[in-house]
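Removed from the display is one protein chain of the complex; every other protein chain stays in position.
Moving on, here comes subunit A:
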Amino acid sequence: MTAPTHHHAPAPHAYVSPIPVRRAHLGDALASEWTKIRSVRSTMWTLGVMILLMLGIGLGVAAIASASEAPMGDESALGFGFFGMLPASICVITLGVLTIASEYGTGMIRTTLTACPSRARVLTAKAIVFFLLVFTVTTVFAALVAVAQVAIVDTASEPTGAEWLRATVGAGAYLAMLGLLSLALGTLIRHSAGAITVMIGLLLLPLVAALFMFSAALRSVQEALFTYAIPSQMIALYSERPPFGDNGPAGWEPLLIMAGVTAAALAGAYALLNSRDV
């Protein structure tokens, strides 16, 4: 009665939809991800808090420095941007992780991947939308804060063009890249709280651990942690010199290191997302 027949012809009365079929591509996935990221409150919250922290801390630090009237030598006021950037990075990490892990938490990921079976396209669209959003917002507010800091602290030296670029576009790109790393980690771990915890640990623990390495036997480890911890890299971004010791990345180099780490994590995320059951 029901021996399998191997013909692919649909029955003559199969349903045909009046909706035209138009090839979907990455652009459609980008539109979809933009709708997703703008339509959840967590985006407004994380970015809103981030803006408040950048403005509040950035202007506060500048005001204190200005009031102290201490000489700053050849340092520019742009370096004060770091103090807003560090807490801002926690907001960016949270948003980056939530961009994908919340889909796993809610089960939305199954709906998403049913609608778009090309998993690489989904992850690419998420990464692009997230990166551009965070890069734009952080660059704009880093620039606002930088202009205000330079105006408020008049004891500092005048920043160079390269320093301006790193304190604005560089800071925005660094934070967006850190967020992208969080997105990759969220894809790998598939659990919001877990991925956020790991990322915050990665952000802060190396520096905290290094602070307590009193033993001379651990000196080399301590130096490496001080040099390559994410907060140190952020400080180095504002300067031509590494903040600790004489060796280590400075200028644009921290951004390149972060880009490399993020690329590796994203490669892992693509591979695992493609092969794993949802």
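The definition used in the following text is that a residue touches a chain if its C-beta (ideal position, glycine included) is under 8 Å from a C-beta of that chain, and two chains touch if they have at least 3 such contacts; residues count from 1.
Simple rule for what comes next: contacts and distances are computed from a predicted model.
Peer 1: One chain of this complex is missing from the view, so tell me which of "APC family permease", "Cytochrome c-type biogenesis protein CcmE", "SusC/RagA family TonB-linked outer membrane protein" or "ABC transporter ATP-binding protein" is its UniProt name.
Peer 2: Answer from the UniProt record of the missing subunit chain: "ABC transporter ATP-binding protein".
Peer 1: Among A:V40, A:L132, A:A193 or A:L256, single out the residue that touches the unshown chain.
Peer 2: Answer from the full complex: A:V40 touches the omitted chain.
Peer 1: Go through subunit A and note every residue touching the omitted chain.
Peer 2: With respect to the unshown chain, the touching residues of subunit A are 1-5, 8, 10-11, 13-19, 21-24, 28-29, 31-33, 35-36, 39-42, 102-103, 106-108, 110-118, 275, 277-278.
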